[in-house]
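Please read through the structure below; I'll follow up with questions.
Missing here: one protein chain of the complex. Every other protein chain is in place.
For clarity, chains are labelled A, B and C in written order, and residue numbers in each chain start from 1.
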C-alpha cells in the first residue's frame, strides 16, 4: 500500500526486458549507440517534432535544471508557481545550473499559473537594477494533481511571448496529463507555445530516464555541452536509450499513465464513499485529502505509505483531519487500493496481490 | 573487437541479475531503500572505514566533481596532472561544481604526479592575488595505464598535508590498480593519506554507478546536499544500490578487474611478439602502442575499435606508426584478443565468440 | 530639487578634503596603507568591536553580496522582505556571489521583517529536496523609510538563532536609522544579534565606499579572498580608506545622516500642511506620498526629481494621485525643500541656494 510517490514503484517489465536485451556485447559510449538513436527518433515521433534536440538524462531535476539553463541567463528571473518542483524540491539546482537566476514563485491556488498573475510579475521588471524577464516554467500535471488544458498553456505562453520570454514545461507527469485531457503531446507542448519540455520517464515506469526536448534544434550542441558539464552525460548511454525507447514503443507510456490515473480514480471514489472528499478535484494520479486522524492511524498501522503534507502527527489539534498526499504509480493496482480502502473503512482487508 | 574504452562493455550478468531482483514492488525513494543500505555497508567494509560517508551517483564525472567540490573552495587551485580526466575530459564540470576553482595541470610523463613537482606548484601560491592552495587529485589507475604504489600516493599526500591541502583519488579504475598492485583498498587510499575517493563502477561492469567515499564522516550531509543540488540524487535509488552492492559482493569487482587486466596482458604480449612494444609498461587494463599504418588499416577493416591518440589517419607521415590507445574491459575475453592479434599478424582469424 | 535618491548627492567637503590629503606620494597598494588602517580602526571603534573583520568596497551591492556569500552556502535559502534591495535591486548579485542561493522574499507591509513570518518560512525547510535554512537579511533603515528598533532586530535574530541561522544587516542607511532611534551602532547590530553589517557610506556623503563588518573575526581571510575574487579589492585602496576614515571622524556620518533626516522631516511637514500625508510614517530620510497629478506636473515642470513608484504617468486614472518616493540626502538643504514646497503649493519659489 505504497502511495508515497510514483517514484517508489518498480520498473515496468517491458522496460526491464529492453534493458536485458540491450545488455549484449559492446556498444559505442556517450549516446552513439543504436538504442539512443531509437529513443531520440521515438521522442521526435511522439512530439511530431522531427528536428527537436533530444537529450537523455537520469533524473527529473537534471532535465529541469538543464532546460532552464538553456532558457535563462544568470541575471534573469524564472517564473513559476509557489509549489513548483523547481522551486520547492530541487535544492537550488535550477539556480546552480543557470548560474544564479532568480526563481519568482507566484501564487497559484491549484498550482496552475494564471496568465494575469504572470503578466503582472513580468511587467514589474526591466531596469538594470533588478533581475530581467526570463522564462516561465509550468508543471504538467501539476504538483497538486491538476492538469492544464492546452488552451491554458497557450494563454500562459502568450503572456511570455509578449515579454520575449520562453516557456518550459516540467513534464515529470506529462503522460498522466495527456491521457487525462486526451490530446496529443504536440498539442500540449509546442503547438501551445512551449519551447522546452522535461519529458518524465522515471515516475512512469522507467528505472531512471528523462528527456530534455528542445523544439529549437539550434540548442542541440549547447545542450550537449551543458549536459556533459553537469556530469549528466552517461558513458553507457545505451541503457538510458533502451528505457526511453521502450516506454515510447506501442504507447507503453500512455498505458502506464492510464493505469496510474485509473488507480487514483478508484482511490478517490472509495474515499469519497467514506465521506473523505478530495481538497480539490484530482485530474491525474495524485490527490490531496484530509484524513480523519483515526483513519490515518489505522492506515499507518496497516503499513500504508503516503505523505503527511502539513508536518508530523504530533502537532496540531487531535480533532483535526490531516492533509495527506496520495499518489498512484502505474504498478499500484486495484489490490493495493482495495486494501487501503478496506483499512480506511475498517472492513476486512483483501489478500495481498503483488503489485506487478 | 572493441578496445575503445571499458565503458563500451556490457553490464556483468551478476549485476544485471541484482537489478532484476531489486525490481520487485515498491521501495522508499532517494536512498532509503535496503539495496542502498547494503551498498553503503559493502563500501565501508571493503575500505575498512565503518564511518565513511558514501554517496552513490551514476557517472564518474559526477563523482569527481562532487568530491572536488567538497574539498576545494571557489578561490582555490586544484592540482592534477596534465592528462587528468578532471582536466581534459569533464568539460569544466569540476570548475562548475566547485564554483570556479582553477585546475593547475602539472607535467607528469607517466601520468603519475611527482611530489616535488606538486610541492613547487603549491609553494608558488599564497598571496591574496592568486588562487589559494587547494586539494590535489590523483588518478588510480592513471589515464596512461600506469599505477601508483601506495607509497607513491603517500608521498604525494605528504606534500599536500604540508600545505594543509586534502587529497582526492579518482578511482574510475581503482579495482584495476588494486589487483595490479595486490594491496587493499584501505592501503591504497586512507592509509596513504587520501581523503575522498571516487570509486568507479561503470567501467568495471556496472550499468552506471559510482560512489563518492569521504573518509571524514562529517562531510556526509554536505555531500548529500551537493549531490541533490547537482541533480544527481536518484529517486529510484535502489537500482544504484543494487549495482554497487552486487559488484562488491564476493569480490566481483576484483574479479572483473582481473579479467580486464589479464586480457590487456594477453594483448600486449601478442603485440610485442609482433614487434609492437608498448610506449611504456602498462600496469592495468589499457595500453598505448604505436601501430604500423598497414596493421592499423587491417584492424580497422576487420572492425576493430580503439582510439587513435594523435589525430586522424589522414594527417602525418604515412611511414609513421600511429599512437593508439587500447583498453580491455571485463568482458572482452580471449576471443576478441585472439582475433585482434590474428588480424594484426595477418593470420587466419578465429571464429567469433560472444564477449560475455 | 533632487529627491531621487541619496546617491544623487555630492561628496561631503570634509571627505573630499580627506581624498586630497591622501593624494600625496606613493602608498602601499591593496589596503596596506595608513588611511585604510585608520578606517578599519574607526569602524571597530564606532561598533565597539575591536576584533571585527572590516573590508572596504565601493558599492553597496558589493557589500551586501559579499556579506551574504560569507553567511550562505549555495544550497541555502536567504530570507528577506519582498522589497529588500538584495532581492529587488541587485540584478541577482546575491545569487551570483553565493553561488546560487535562493532568496525567499517574505511579505512585510512596512518593510520590516516580522519574526513570526520568518519563523514560519524557516520551519517549512529542512529536507534534502529543498533549499536549506540560511541567513536572514534585514535592511536598516528599510527600503520604505521605516526603522527597526533594536528589540525588533533582536526578535528577528532570535528566530534565526533558533534555526542555527546567521543575521545580515543591510545598513546602506544605517546612520539614518541610528540618529532616528538614538542608539549606538553596537546596540543596533551585534548586541541585537547581527553577525555581519553592510555599513553604507556612499548614500551618506562618500564618493563610493562601504564596509563589510563581520563581528566574527575568523571570517577575515575568507572575506579578503571573496573580495578579491569578486574584483572588489582596490589597488589604490588608500582612497577608500580616506573616505571611510573621514566620515567616521568626529561623528561626520551621524551629522550628515541627521541633516538628511531633518530635511525629510521638513518636507513631510510641508506636504502634510498641503494636505498630502505620507503613506506611512517616515522615520529616516525617505518618504512615500501620493501626489495629486496636477501637483506632480507642476513639480516636474519646475525640475523636481523623484521616483514615480507605480509606473509612468500615462497609465492609470487621471484623477488618482501618484505614489512617489522622495529621498533627502545630506546635501539637499532647506533651500531645495522650500522651493519644492513652494512649487507644490503654487507659491512664489524662493531663490536658488546651492545645495552644498
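As a working rule, a residue touches a chain if its C-beta (ideal position, glycine included) is under 8 Å from a C-beta of that chain, and two chains touch if they have at least 3 such contacts.
All values derive from a computational prediction rather than experimental measurement.
**Student:** Could you tell me which shown chains are touched by the chain that is not displayed?
**Tutor:** Within the full complex, the chain not displayed touches A, B, C.
**Student:** Out of C:36, C:61 or C:176, which touches the unshown chain?
**Tutor:** Of the candidates C:36, C:61 or C:176, C:61 is in touch with the missing chain.
**Student:** For the chain that's not shown, point to the residue among B:33, B:95 or B:224 touching it.
**Tutor:** Looking across B:33, B:95 or B:224, the contact with the absent chain belongs to B:95.
**Student:** Among C:18, C:46 or C:91, choose the residue that contacts the chain missing from this document, as touch is defined above.
**Tutor:** For the chain that is not drawn, the touching residue is C:91.
**Student:** Can you tell me which of B:17, B:130 or B:164 touches the chain that was removed from the display?
**Tutor:** B:130
**Student:** Go through subunit B and note every residue touching the omitted chain.
**Tutor:** Subunit B touches the missing chain through residues 74-76, 87-92, 95-96, 98-103, 128-132.
**Student:** Using the document's contact rule, name the residues of subunit C that touch the chain not shown here.
**Tutor:** Residues of subunit C in touch with the missing chain: 2, 4-5, 7-11, 16, 19-20, 23-29, 57-62, 64-66, 90-93, 96-97, 202-203, 207-208, 225, 228-236, 239, 305, 329, 331, 354-356.
**Student:** Of the residues in subunit A, which ones touch the absent chain?
**Tutor:** Looking at subunit A, the ones touching the missing chain are residues 30, 73-75, 99-100, 128-129, 132, 224-226, 228-229, 233.
Heads up, the rule we're going with is that only the chains that are shown with their structure count from here on.
**Student:** Connecting every touching chain pair, does the picture come out as line, ring, star, complete or other?
**Tutor:** Topology of touching chains reads as complete, every chain touching all others.
**Student:** Of all the chains, which has the CA centre nearest the overall CA centre?
**Tutor:** When every chain is reduced to its C-alpha mean, the one closest to the whole-protein mean is A.
**Student:** Taking each chain's centre as the mean position of its Cα atoms, how many Å separate subunit A from subunit C?
**Tutor:** Centre separation, subunit A to subunit C: 42 Å.
**Student:** Which subunit A residues touch at least two other chains?
**Tutor:** 90-92, 96
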